[in-house]
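Got a structure for you, questions after.
All protein chains but one are shown at their positions in the complex.
And then subunit A:
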Amino acid sequence: MSGAAAIVHSPELEAYGFGDEHPFNPRRLRLTLRLCEELGLFEGYSFVKPEPATVEDLQTVHSLNYIRRVQEAGKMQTDFETLVHYGLGTPDNPVFPDMHAACAYVVGGTLRACEMVMSGEATHAMCISGGLHHALRSRASGFCVYNDAGVAIARLRQEYPGLRVAYVDTDAHHGDGVQWMFYSDPEVLTVSMHETGRYLFPGTGETGELGRNAGRGYSLNVPLEPFTDDESWIECFEALVPEALRAFRPDIIVSQNGVDGHRLDPLTHLSATTRLYEHIPHRMHELAHELCGGRWVALGGGGYDHWRVVPRAWTFVWAAVSHQEVPERVPEDWIRDHQPESPVALPSFMRDDPEDHPPIERAKEISEKNRRAVEEVLEKALPLMS
């Protein structure tokens, strides 16, 4: 099982971020890319440079009014009252200089990855800057200004009429923005597994959110209980994703690889380890080969333990995209270079030691509750999907 892999990245993509003290900042990208490099996983690959998305691209899922406000905001000339209406200028989504350009580049990265896979230039492509799944039509939300996956899927659907796109989102937060953009579209399947909205932003993503009108049955949501561990999460993923994708028969899979469900993540309350984040991209890769000739675009997403979790977890994504083995140890050079700036001890191994992650309390009840959510989704949605 193999296919040519590509990585889309350029320094422009590192301009998207809200400052050093903010959880969403490009340190996540830099640490990841350095780690892949030190591990030798980029040998034989060069970064594919994207072009920024055009206003016309963005308008496929965003209102022109909103795009104009983002453009003005980046010139620091809009008053607070106007900004806040568009979700900007808040602690989550502060305004930064030239933010439109930075955000348009991220969308361009995801667009480029999709084009490469559709044209056959690559079988799989990764753009780890992408995955800004909360951005809404006319509002920035949850660190996301423009919805790169939304724009890319909408563009694919324009360029290849009838193309069936499966979007699989395993960020700890519900993939609300992408879901709402394609909520009535039966040719775009959105699957999101996330911590339940009762306890985590954005609050939506219940099993009952199944899609609207012709799109009913094409939005699948599995809310997971707080403290869900690898065991239960993988069980739910395996019970839902392969069956749903087989029933849908996609032409291309776009996956959002937020890694903020890790036990160390400061923003969420799940208890996964690197085992989950090695498993998911590995399986997305297999499913892409099984169902759609390998066509798979892997994006990034959330992940706020910048030092210990994100670089290792995203390395597993690249390893799956490029069919490479991940060595056991974190390279000493990487640790030596980054330890001085890190407030926490950097890990020595690429995979978490299960010994360090004792079983969670109430694991049995939590798995049972999660299992019921999956059963409910399969029962309600699959009959609608034919």
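In the analysis below, contacts are C-beta pairs under 8 Å (C-beta built on N, C-alpha and C of every residue); 3 or more make two chains touch, one makes a residue touch a chain; residues count from 1.
The rule is simple: contacts and distances are computed from a predicted model.
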Listed names "Aldehyde oxidoreductase molybdenum-binding subunit PaoC", "Urease accessory protein UreD", "Beta-ketoacyl-ACP synthase II" or "CBS domain-containing protein", matching UniProt entry of the absent chain: "CBS domain-containing protein"
Among A:G17, A:G197 or A:P250, the residue in touch with the chain that has been omitted: A:G197
Candidate in contact with the missing chain, chosen from A:A101, A:L264 or A:V326: A:L264
Selected residue (touches chain absent from view) among A:H134, A:H194 or A:H262: A:H134
Sole contact to the chain not displayed, among A:H173, A:H262 or A:H279: A:H173
Omitted-chain contact residue, chosen from A:D57, A:D92 or A:D169: A:D92
Residues of subunit A (touch criterion as defined above) contacting the omitted chain: 23, 80, 84, 87, 89-92, 134, 136, 141-143, 173, 176, 197-204, 264, 266-267, 269, 344
